[in-house]
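Here the complex is missing a single protein chain, while all its other protein chains stay put.
So, chain A:
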Amino acid sequence: MTRLPVQLWIGAALSTSLLAAVLISFLWTPYDVTTLNIAEKLKAPSASYLLGTDHFGRDLLSMLMEGGRISISVAVLAVGIGMGLGVPLGLMAAANRGSWLDEVIMRGNDLIFAFPSLVIAILITATFGPSATNAIIAIGIFNIPVFARVARGGALTIWTREFIMAAKVAGKGKIRISVEHILPNIANLLIVQGTIQFSLGILAEAGLSYVGLGAQPPTPSWGRMLADAQTMIYTTPRLAIAPGLAIVAMVLGLNLIGDGLRDLLDPRIRRARE
């Protein structure tokens, strides 16, 4: 049995503990985050409120647990949309390099790239109404060209290798070669890009929620918590630090997992470590 990379353990520990807290929130939170209790507002951390309360007297820990739902699911789904559509498009473009299909896909990509993503996301949420679903779609669409480009660029270098020629001699078609040979060899690129896009997704959701176009009150999200805390950053910095740390920990954990997976998936590095 091969030993797992250390960063994978640390990353997994960080992100699973956060994820566990978020999952527990579906069953139980210390306090209900939708009821306001002005009498208890801005309480410092104590035994009853582990992280204290905000300016409406809501328990910060409960908000953090529930707020992660939106943040994480928006980021996960947006990366999923980007990978699920972008990678096949990029592989297709690379397999048919120089053909009209390649041109259509890549010029379509350029078209999406040509628009500032946050502005379009605002446009989409403004047109279809502000909601978490629309935020997912908006962020996800802008992930497609990112993954398509990374996939195509990585795939093009793999296509020139001799083992691809050997696969062609074995009678394999473009689709099969793309899936069997190209995809595993660009997986490391995609994983790294995936973790980066995931972090950007969390940040984009925070941005959209910040301007009021993401999760709607009273549903908390890490982004909205940050936005709400902004006015009290000097008096009660804890309100901003808590969701900020949650975002940092999640992003860091996922990046570490990404690095670890990349090493784990590469037999050359894996053997070297044994």
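Note that contacts are C-beta pairs under 8 Å (C-beta built on N, C-alpha and C of every residue); 3 or more make two chains touch, one makes a residue touch a chain; residues count from 1.
One rule holds in what follows: contacts and distances are computed from a predicted model.
The protein name that UniProt records for the chain not on display, among "Succinate dehydrogenase cytochrome b subunit", "ABC transporter ATP-binding protein", "Fe-S cluster assembly protein SufD" or "Monovalent cation/H+ antiporter subunit A", is "ABC transporter ATP-binding protein". Interface note for the absent chain: among A:116, A:184, A:217 or A:237, the touching residue is A:184. When the whole complex is considered, the residue among A:41, A:97 or A:161 that touches the unshown chain is A:161. Considering the complete assembly, chain A touches the hidden chain via residues 161-163, 165-172, 176, 180-181, 184-185, 265-268, 271.
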